[in-house]
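With one protein chain held back, the other chains of the complex are shown just where they sit.
Right, chain A next:
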Amino acid sequence: MDEGLVVVKLSPDEYTQTNSGNKIFKNASIFGSQNIIIHGKSILMRDCMLRGDLTGIRMGKFCFIGERTLIRASHRKFSKGATMFPMHVGDCVIVEEDCVLVAAQIGSYTHIGKGAIVGRSSIIKECCKVEAGAVIPSDSTFPPFSVIAGNPARVVGRVPECTQELISQAAKELYESYVIQR
């Protein structure tokens, strides 16, 4: 579908726009906001949850976080106890609804399908596509340009070479098409 020509209206009673251009659901569960950095022009949809109280979450520009998606820091057990790892989300990352992201890094221009679960401390490099319903095992790494699917998820194909342009354009158009107005 052409995102550039579709308009989705968000009610001003439910959504607010920050100075840096983020469009955020007012009642979204955002904990530890001092640890969350969103670089701007991102959208946080209804009922999404950001757990910044555990450790830092850093998100780039033009990210789209779908409804009921949970983003939280990952941890790892060492011999002297557990350590929490901060989470890095790159620019132009599109996350659809009902996802759980407990990754260490999600590279730029990545598209995560509906209901996907990204396991503890996993690293998804740039320009990847996670298919809907994929369950990514913890501590796994995926190289750029991979299509990831299945449970446990593995690389099942390659995305087109021009994914960077495709996803950055789609993310910018999504940001444009979600308008806060009555």
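Just so we're on the same page, a contact is a pair of C-beta atoms (placed from the backbone, for glycine too) under 8 Å apart; a residue touches a chain by one contact, two chains touch by 3 or more; residues count from 1.
Here is the rule we use: contacts and distances are computed from a predicted model.
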item: Missing subunit (named according to UniProt) among the choices "60S ribosome subunit biogenesis protein NIP7 homolog", "Ras-related protein Rab-2", "Dynactin subunit 4" or "Exosome complex component RRP45"; value: "Dynactin subunit 4"
item: Residue among A:58, A:75, A:88 or A:114 that touches the chain left out of view; value: A:114
item: Touch criterion as defined above, residue of A:35, A:55 or A:164 at the omitted chain; value: A:164
item: Touch list for chain A against the chain that is not drawn; value: 1-7, 41, 66, 79, 94, 96-97, 109, 111, 114, 119-120, 125-127, 137-146, 152, 154-155, 160-166, 170, 172, 175-177, 179
